[in-house]
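What follows is chain A.
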Amino acid sequence: MTALGLHDVHKSFGITPIIRGVSLEVGKGERHAIIGPNGAGKSTLFHLISGRFPLTEGSIRLNGEDITGLKPYQINRRGLSRSFQVTNIFPKMTVFENVRCGVLWHLGYRYSFWHNTRKLKDANDRAMAILQQIGLADRAQLPASFLTYAEQRALEIGITIAGGAEVVMLDEPTAGMSRSETAHFVSLIRKVTEGRTLVMVEHDMGVVFDLADRISVLVYGQIIASDTPANIRNSKAVQEAYLGQALESHGEAEH
Partner candidate 1 sequence: MLELVIFSTLNGVLYGMLLFLLASGLTLIFSMMGVLNFAHASFYMLGAYFGFQLSQWLDFWVALFVAPVCVGLVGAAVERWGLRTVHKWGHVPELLFTFGLAFVVEELVQMVWGKLPVDYRVPALLDFHAFELFGTTYPAFRMFMLLISVAIFLVLLMILTRSRIGLIIQAALTHPNMVAMLGHNVPKVFMMVFGFGSGLAGLAGVIAGPALVTQPSMAHVLGPILFVVVVFGGLGSLPGAFIASLLIGLIQTFAIAINYSLGDALSAIGMARPMQGVLSDLWQVTVAQVGPVVPYLMLVLILIFRPTGLMGTREN
Partner candidate 2 sequence: MSDATMTAARGNPALDLLRRYGIWVIAAAVMIVLPKIFTSGAALTTMCLMGIMIVFSLAYNMLLGQTGMLSFGHAVYYGLGGFLAVHAMNTIAAGKLAIPLPVVPLAGGAMGLIFGFIFGAVSTRRAGTVFAMISLGLGELIASLSLILRGFFGGEEGITANRTKMLTLWGVRFGPQIEVYYLIAAWCFACMIAMYAFTCTPLGRMCNAVRDNPERAEFVGYSTQMVRFITFCISGFFAGVAGGLAAINFELMNAVNISGAQSGVVLLMAYIGGIGHFVGPILGAVLVVLLQVFLSDLTGAWMLYFGLIFITMVMFAPGGMAGLIMLHLPLWRRGTLLQIVPSYAVMLVPVLMGLAGLVTLIETSHHQLVKAATDGPAMKLFGIAYNSNSLLPWIVALALMGGGLYLGKLWGPRMADAYSDAAHGQDSNKREAGK
C-alpha cells in the first residue's frame, strides 16, 4: 500500500527547472529518507508535496487520493503534516499553545467560537502529552521565541506531529545540532513516528542510515536511485554523484 505517490513531478521557477521529473512511491509505515547535495531541490520537493508551491507538471497522491493543486491546509487535513528546514513556529504564543494549534483542527474543533479552549480536556491533554514526548513539558508556559535553537527544532517537530497525521515529513530535523543533541533527536523521531509514514530530508548520513528503511537520492532535481540503505551505500552511481563525499566527511567527523 502506498502512502505517498509522486508521478513525474516537475517544477520550474521562471524558466529554471528545479525539479525535473520525480516519481516516487513511499509505502505505508515506511521511513523514507531523501538525500542529495545542497540545492538539489529536496526542500522544493517538500514544498510541492505539502502544497506550498503549485506543480508545473505531474501529480501527487496521498493514500491513493489525488492531492495535486490542493491548498496546504487541505492537504494537512487529509493527513499529511510537515516541518520546515528553517524553524517556523508561532513565536509570540506559548510553547504549549504552539503545540495545541497543531491539535485543534484534528480533534474536530475547526473554527469553533463556542468552545472554551481551557476546558478542552482532550486537546490540552494531547498537547501536554506531545510536550512530554519532545521533552518541553517544563517549558510549556514560555513564549516560543524564548526557547533555545535545539528546543525550537523539537517544538517544530512537536507541532508537526501534534495533529496525528499518518504521513509526517521532516525537513532536516537535526540540522545545526551537536552530536549529543542529534542522538537524542534520532530516538525522539523514532519514538514519535512510531506506526506512521515518515519522509525526511537529512544531510547527516549517520541519522539517515540509522533511521531509514529506504533512501532516495535526489541530484539536480532528479532521483538517481531509490533503494534500501545497504544497496544505496554500495551503488556506484550514488557514490559518484553524491555519497562519496558525504560518507567521507561523515567518517572524518567520527574520528
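Candidate entries met the following condition: all candidates are chains of the complex that A comes from, given by their letters.
Couple of notes before you dig in:
Keep this in mind: contacts are C-beta pairs under 8 Å (C-beta built on N, C-alpha and C of every residue); 3 or more make two chains touch, one makes a residue touch a chain; residues count from 1.
The shown structure was predicted, so the numbers you read here are calculated from the model rather than taken from an experiment.
Of the numbered options 1 or 2, all belong to the same complex as chain A, but only candidate 2 touches it. Residues 50, 52, 71-73, 76-77, 81-82, 84, 88-94, 96-97, 100-102, 104-106, 109-118, 120, 141, 159, 162-163 of chain A are the ones touching candidate 2 in the complex.
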